[in-house]
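For reference, the structure discussed in these notes is given below.
Up next is subunit A:
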Amino acid sequence: MLTVSRLTKRFGGFTALNEVSFEVKEGEILGLIGPNGSGKTTCFNCVSGVLAPTAGTIRFLGDDIAGLTPDRICHRGLTRTFQIPRPFRKLSIADNVAVAAHYGATERTSEAEARRRALQVLDLVGLPTDSAALPTQLGAGGLKKLELARALATGPKLLLADESLGGLDPGEMASAADMLRRVRGELGITIVWVEHIMATLMRVVDRVVVLDHGEKIAEGRPRDVAEDPRVIEAYLGEKIVLE
Partner candidate 1 sequence: GRDAGAQGQTIKIGVLFDHSGPFAAAGSLNVWRGAKMMIDLTNEKGGVLGKYKIVQVDGDSQSKTEAAINEAERLLNVEKVDILAGVYSSAHAVPLAEKVDKQKKFLWITTAIADAVFKDRNLQYAFRPQTNSGLFGEASVQYVASHSSAKLKRAVKELRVAIIYEDGPYGAGVASSNESEAKKQGMQITLKEGYSAQAPDLSSLVTKLRAARPDVLFHTGYNPDIALFLRQAKEQGLRVKAYIGHGAGHSQLNKLKEAFGNDIEAFHTVDPPAAQLVDAKKLKTGLGALTNEMVKRYKTFEPAMARDAIAPHVSMGFNNMHVLLNDVLPRAIQKHGGFGPDALAKAARETDIPEGGTMQGYGVKFHPPGHAMAGQNMRAFAAVFQVQEGTFKHVFPEVIATGAPILPLPASSPWAAR
Partner candidate 2 sequence: MSATPGRIAFATVVAFLGIAPFLPMAGMKQYMLHVVIQIFIWTFIGQAWSLMGRFGLVSLGHGAFLGIGAYATTLLWNFYGLTPWIGSLVAVALAVVMAFLVAYPCSRFGIIGHYFALTTLAVGEVVRLLIIAERDWTGGSLGVTLKAAGDASFIALQYADKQVWYYVGLVLWLAGLWVWARLDRSMARAAMEAIGEDETAAASVGIRVTRFKLWLTVLSAALTALGGVAYAQYITYVNPETLSGIGVSLRIVFAVVLGGMYSLLGPTVGTALTIALSEWLRIVFGVKFIGMAETIYGLLLVIFIIFLPAGIYGSLADLVRRRRRPAAAPATA
């Protein structure tokens, strides 16, 4: 569904991504992990159109989308969340989601329909559906959920989730992981997921891609990757046990 090949991104003299290639298959949850600064967010930025890649191609559903603007890419069915939440602070929580539902959908929905969808999504991620509350009243966890809700409201085929669980308490985390699974299962949305919380991530994803210093160092099933010595050294720090 998404094919990234030889993706390179430079900032001035610094190479944040160096010829990274990977593929996302329809219906899977792909984990994208790597140490801090390894280029995960940069990769999301390039794929979602926030940054123009320096080189390489990005094919989504058969078309090359490298260099398109984020809104175009969104309309094709690819959305992302932001690692550091970027809510629209002046809009109510419900409007944050409704506006995404209205303008982000591949096919333009009516405003009333968009609002209805927004409520469904809010319900799905577990945010209050009280329409007047502002995002400023949300804590760190709430903001993460709002990010996710906004992305889901656009009705994507592929979701790039950047640290959606960071900052959630263990209880919330469990339910959020569960929710991601449901998103894939019930809504049929393919997911690329960046997360540092291995215990959760490794149990949910089908495959993992590991970046380090802008290069892909490993790819495969979670169990195999978790045992890869390069990954342990660069990223995990210790051997983790996946039950």
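How were these picked? Simply put, all candidates are chains of the complex that A comes from, given by their letters.
Everything below uses one rule, namely that a contact is a pair of C-beta atoms (placed from the backbone, for glycine too) under 8 Å apart; a residue touches a chain by one contact, two chains touch by 3 or more; residues count from 1.
Given the structure is predicted, the values throughout are model-derived calculations rather than measurements.
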Which of 1 or 2 touches subunit A - same complex, any copy | 2
Sort out for me which residues of subunit A touch candidate 2 in the complex.
-> 48-50, 69-71, 74-75, 79-80, 82, 86-91, 95-96, 98-100, 102-105, 111, 114, 134, 136-137, 150-151, 153-154
